[in-house]
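What follows is chain A.
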Amino acid sequence: MGGSALLVRELSVGYGPVRALRHVSLEVPEAAVVTVLGANGAGKSTLLRAVCRTLSFHGGAVTGGTVTLGGRPLDRLPPDRVVAAGVSQVPEGRRVFSRMTVADNLRAGALGGTGGRADRARALRRVHELFPVLADRAQQRAGLLSGGEQQMLAVGRALMGAPKVLLLDEPSLGLAPLMAARIADTVREINEQGTSVLLVEQNAALALRLASSAYVLEVGEVTLSGPADELAASDEVRRRYLGVVDEDAAADGASARGALPSLSRWKG
Partner candidate 1 sequence: MSTFAELLLNGLSLGSVYALIALGFVVIFRATEVVNFAHASLLLAGGYVTATLHDDIGFWPALLAGVAGAALVGAAVEFLVMRRYRGTDQSVLAIVTIGVDILLTTELTRRIGTDVLVMGDPWGNAVLTVGPVSIAHTRIAAFVTASVLITAFLLAFRYTSWGVAMRAAAESPETAALMGVRLGRVSLGAWAVAGGLAAVAALFLTVFPTPGLERATSLAALKAFPAAILGGLDSTTGALVGGLLVGVTESMATGYQSDLTFLGRGIGDLAPYAVMVAILLIRPAGLFGTKELARV
Partner candidate 2 sequence: SSKAKDDGGDKQSAGGVKTGEGISGKTISLGVLTDMSGVYATLGKSVTQAQQLYVKQTNAAGGVCGYKLALTVRDHGYDPQKAVSGYTELAPKVLGFTQFIGSPFVAAVKQRIDGQDKGLVLPQAWSATLLGSPYIRPIGSTYDIETINAIDFLMKEKGLKKGDSIGHVYFEGDYGENALTGSRYMAKQSGLKVVEQKIKPTDNDMTGQVVALKKAGVKAIVISAGPRQAASLVGVAAAVKFNVPVIGNNSAFAPQLLATAAAPALEANYYVANPSLPIGADTPKAKKLVADYKAAYPKDSLDNGVVAGWTAASAFGEALKKACVAKDLTREGVDKALLTIDAFDPGFGIPQNFTDPKSASSKESVILQPDKNAVGGMKVVREAEVSSVAQGYTPGA
């Protein structure tokens, strides 16, 4: 079936006049974990939207470049066909179906999958093992879950489809440290079972540890790329994404304190 390597070539995206991505190229080899780092607004979510063809929901459009999965172009497909081709995404900001029950949310996750009833049951069991709270709250409406529980649901839902390529947009957002670690384990585990993963994550330390290769996106362009461990060692990445403060940390800290922004009190 032509493998499951996801290939992005020279991709450009615009939201009306706003150009969000410029000539971005990126590759997710079969059964690999690739991470994309970048500041707020760098275009990470835009990249994932472009792959899954949901840009039109945001008033955006691909203006150039191609996306292929295992050699097969995804460019002109509607989003559901992309899913059918084996690409699944955990969108940014949870986006659970808040009026549906937790159980139905998970069922919705399996809609695009090709697996049979048994596969679905197995997937469900695994999700419940991973996030027991989702089993406890099966009949609760998803909108009433706590933020972190919703995030678990969003991840769990994507796992229900048993995709070939999994796109994760900040899966650890709002998760407690313990839970974030569990997500990391999960990513590793499903990757070991043959699923390729494209991971967008603000927790760069975690992301770089999971990934085999990494890309840095800045203002819509890829500025750095390479094996994850090399990137993790680069100063730039350490400073901006790993939050590692240099040797003269004390001085830096002090200056930071001195430069603390200040706001005068309102004398209404």
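With respect to how the candidates were assembled, all candidates are chains of the complex that A comes from, given by their letters.
Definition applied: contacts are C-beta pairs under 8 Å (C-beta built on N, C-alpha and C of every residue); 3 or more make two chains touch, one makes a residue touch a chain; residues count from 1.
Keep in mind it's a predicted model, so treat the numbers as computed, not measured.
Participant: If you apply the contact cut-off given up top, which option from 1 or 2 ends up touching chain A in the complex?
Facilitator: 1
Participant: For chain A, which residues count as touching candidate 1 in their complex?
Facilitator: Of all residues in chain A, those touching candidate 1 are 52, 54, 57, 78-80, 83-84, 88-89, 91, 95-100, 104, 107-113, 141, 143-144, 157, 161.
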